[in-house]
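Yeah, one chain of the complex is gone here, protein chain that is, but the others are all in their spots.
Here is subunit A:
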Amino acid sequence: MKNNSNKITLIYFVILITVVFLTQKIFTSYSFSSETNSIITTKEIVIIVLSIVLFRYFLYVNEKHNEIVLNKLKKSNQDIIESKERYDIVAKATSDTIWDWKIDNDAFIWNKGIQSVFGYKKEEVGKGSNWWFERIHPEDSLKMSVRLYSFLDYKTDKWQDEYRFQCADGSYKYVIDKGFLVKNKDGKIVRMIGSIQDVTKQKEEEQRLRLLETVITQTNDSVMICSTQLNENSMPNILFVNSAFENMTGYKTEESIGMSLDILFGEKSDNQHTEELKKCIREYQVCEVETICYKKNGSVFWINFSMIPVTNKDGEHSHWISIQRDVTEVKEKEKEREQLIRELTKNNNDLKQFSYITSHNLRAPLSNLTGLLNLIDDIPIENPELKELIDGFSTSTHLLNDTINDLVKAIVIKDNPSIKKEKVPIKEVFENVFNQLNFMISLHKPILKIELEEEYISNINKSYLESIFLNLMTNSIKYRSTTTQLKITISSKIENDELIISFKDNGIGIDLEKNKDKIFGLYQRFHNHPDSKGLGLYLVKSQVESMGGTITVDSKVGKGTTFTLNFKKQ
């Protein structure tokens, strides 16, 4: 700079000398004065020097001024760079999406957030405000635009709104958008700058929490939150109760908060249980008790009371959560039920005893009668009338004996749930049955077809099973068709973990429409057969059920009958 000034000063000096010299020359050539030989006078030299000093001073002043302006410029330039840097850092640090809207020409600029947060590609991002508005959720856009334009009208500085903004993939994110206005000197709005914050996670968490909260506030179970601080009675203080607690106990929320858990207990409360509760509280253990509690009005009720310790983020016990249920009704029903069961058991035992005694008292003289008849058999009777009478007497006695024996069997089955159970080969059972029915089988010669897919039946009482098939077999022979030869098909198979035995005949059948409910009943007869007592199927069903099985029947009059037995396979 200095050099520059010196150069300029030197040039100025040369020009000045040259001008003075030239004017001198012109003047001398035109005036022809006497002092022609003097080149430059002292006076002129002084003027030149003065002029140079003056010039140099002006240059100096000018230079100084320039320096100040330059420094100012430098500083403001530095400020701009720093501010730009700060902006870049902030823009990087924040996850916010920033937009800049020049309102006059509707130019809309987005920062990179529109790509990173919402997934738009650079070329997809629109250049106007419409692009922004179009991506606001239809349910939010009307409200949002009303608020935005009223803000623009009132010209306040700040604006904030919450809405859903559409992502590139079509999904919506919850955002908070904050904006401010930039005005020109005349106060006219020229720009609006905003930053969009993605609050989807917070929003979802908020909704989840609100949902969870409804569980606590809306549940029929009484919910209580207690602090971990205990009173002098080792009971924690109440921090929160829900409305179910209010309804259950009669204590209002504002009355309960700050009170201790003691308010629920009284002299009728089970001491053992309250001690257990205190122990759990001391040791931060989960606890569940059932005890008598007191309402605000002093009335008692049964409560099911559970307490769960809750820890904070650092794993420290921070609260107790307690859930309570009024179980008075359940308790009362339980008592009633117990009473009822006691009575029923007693009645049942009495009846059982009664039936044993009765049957014994019937059987004792009856066994004498049969014994006497057996002895008579050996004595020849000459008188035909006496013989006829004794035969009738004998038949009736044996029939009575059979009936009573059947009834006795039924009683024993009903009363004997813990019968001996074993694994039995099905074939062996049938062999025994056929042996016992040898006479009937050889007389009527039925076609027997046996198809056993499953050879064994486990967990069964052999003599019951024999009795069941003896009964079914006898029925098939008794109620055979008079026109076609009797055919009996017996099959076994496994289906859905059950053993299914089917027993099918082509006999006269049973009218199921009429007799559906009665078929397995006691003393139900469906045919007018002299031997029929109506006990067989009742016994069969009792025996099947006592072994945990089921029996069903399918039958058509004139076509035949099928009995299906199901036993759980183990």
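Definition applied: a residue touches a chain if its C-beta (ideal position, glycine included) is under 8 Å from a C-beta of that chain, and two chains touch if they have at least 3 such contacts; residues count from 1.
Simple rule for what comes next: contacts and distances are computed from a predicted model.
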Inset, instruction - Mind telling me which option in "ABC transporter permease", "Response regulator", "Type-4 uracil-DNA glycosylase" or "PPM-type phosphatase domain-containing protein" is what UniProt lists for the chain we can't see? - result: "Response regulator"
Legend entry - Full-complex contact with the absent chain, from A:Tyr356, A:Phe393 or A:Phe434: A:Tyr356
Legend entry - Touch with the omitted chain, as defined above, among A:Asn4, A:Thr23, A:Asn184 or A:Asn368: A:Asn368
Legend entry - Listed residues A:Ala91, A:Val182, A:Ile263 or A:Ile411, member touching the removed chain: A:Ile411
Inset, instruction - Over the whole complex, note the residues of subunit A touching the chain we left out. - result: 356, 359-360, 363-364, 366-368, 370-372, 374-375, 378, 408, 411-412, 415-416
